[in-house]
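Can you keep this structure in mind? I'll have questions shortly.
With one protein chain held back, the other chains of the complex are shown just where they sit.
Entry: chain A
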Amino acid sequence: MSTTTPDQRGRFGNFGGKFVPETLMNALEQLERDYETYTKDPEFIAQLRYYLNVYSGRPTSLYYAKNLTEQLGGAKIYLKREDLNHTGAHKINNCLGQGLLAKMTGKKRVIAETGAGQHGVATATVSALLGLECTVFMGEEDIERQKLNVFRMKLMGAEVVPAKSGTRTLKDATNEAIRHWVEHVEDTFYIIGSVVGPHPYPMIVRDFQRIIGDETREQILELEGRLPDTIVACVGGGSNAMGIFYPFVNDESVKLIGVEAAGKGIDTEEHAATITLGRPGIIHGSLTYLLQDEYGQVQPAHSISAGLDYPGIGPEHAHLAETKRATYLPITDDEALDAFQMLSRVEGIIPALESSHAIAQVVKLAPTLPKDHIIVVSLSGRGDKDVHSVAQALGGIDV
């Protein structure tokens, strides 16, 4: 059985830990204590439940994708509709949790990093809701790719700070957020958006996202009377995947597939296939798989999807990969674009480019499986934010 609770050092097997400047160690220790205290507090639990249900609209549905199933002619496909959350992605589950934690521990100000902008939007949303001051760090290149989300954040009162260092994407936004946190650690709560970063963040984010898997379990038992055979989710940092995987980790019959962004192909230099092509290293405070050169310099990742454009991965995924409990497979930009269009056309659901990677894997997989095989796909977000860049990528469409 896979061990999935981090040990005292914050390790999932060989991965995880706290590789951060000494300045942050006290804050991380405090966060561990606060997390322990508040997540057992009935008041915290009741408030979180209230906001998840009444504000975000949970539970999200588990939708039988009949048209897609018939078109692919194999396994039975269900979509876990995280795209139906308020703000259009699973990110809000975690932001409500961490935002409440910030609020209850008396912090007036939060910061966040964002890639596609979904986590930034979710953080800005929760900040508006809870009356917190909010600053979001976003790579300059991503600001360009995701103008709509930048506008949404500003509309809700957040300050958006461009990260101009390095590759000017999610990795650098995270560097900037950590640097900012080191300077303002005494009055600022850092809401990390994925199952990455130093302990206890990978655990905290997973725990706030496991509601995806908990609901899926209940819903599939109700609909099918049994557990699914396969669960598929896209992985950048890996929070939607960890959220849907986690409640099934001990059910050996359930195959877990994480889908990485292969960008222009795993035989090129432009990809974000961390498990497929990386090796253990340290990024953003955590020991995990990492795209790097032989001397440990972090290599730039590439994906058409800003949310998957990340050279690391959550340490618990690294552990699930090393212990072979989960499998991680690459999907290219082109395959994701095809899946983006296919789901739109067949089901009338426009998926986020991130989620399109998971759909693309299902498009490959489902036809090879019998009709009584049940696949659940985490549809982690809606694709409205991506329409502009998809139109550009497909060419000839003037938006």
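Keep in mind that, in the parts below, contacts are C-beta pairs under 8 Å (C-beta built on N, C-alpha and C of every residue); 3 or more make two chains touch, one makes a residue touch a chain; residues count from 1.
The rule is simple: contacts and distances are computed from a predicted model.
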Candidate names "Tryptophan synthase alpha chain", "Xanthine dehydrogenase family protein", "Polar amino acid transport system permease protein" or "Peptide ABC transporter ATP-binding protein"; UniProt protein name, chain not shown: "Tryptophan synthase alpha chain"
Sole residue of A:A128, A:L148, A:L227 or A:I282 that reaches the chain not shown, by the stated touch rule: A:I282
Sole residue of A:V185, A:I275 or A:I304 that reaches the chain not shown, by the stated touch rule: A:V185
Option from A:V20, A:A102, A:A301 or A:A321 whose C-beta touches the chain left out: A:V20
Sole residue of A:K171, A:R206, A:K255 or A:H271 that reaches the chain not shown, by the stated touch rule: A:K171
Hidden partner chain, residues of chain A it touches: 9, 17-27, 165-166, 171, 175, 178-179, 182-186, 280-285, 287, 290, 292, 294-298
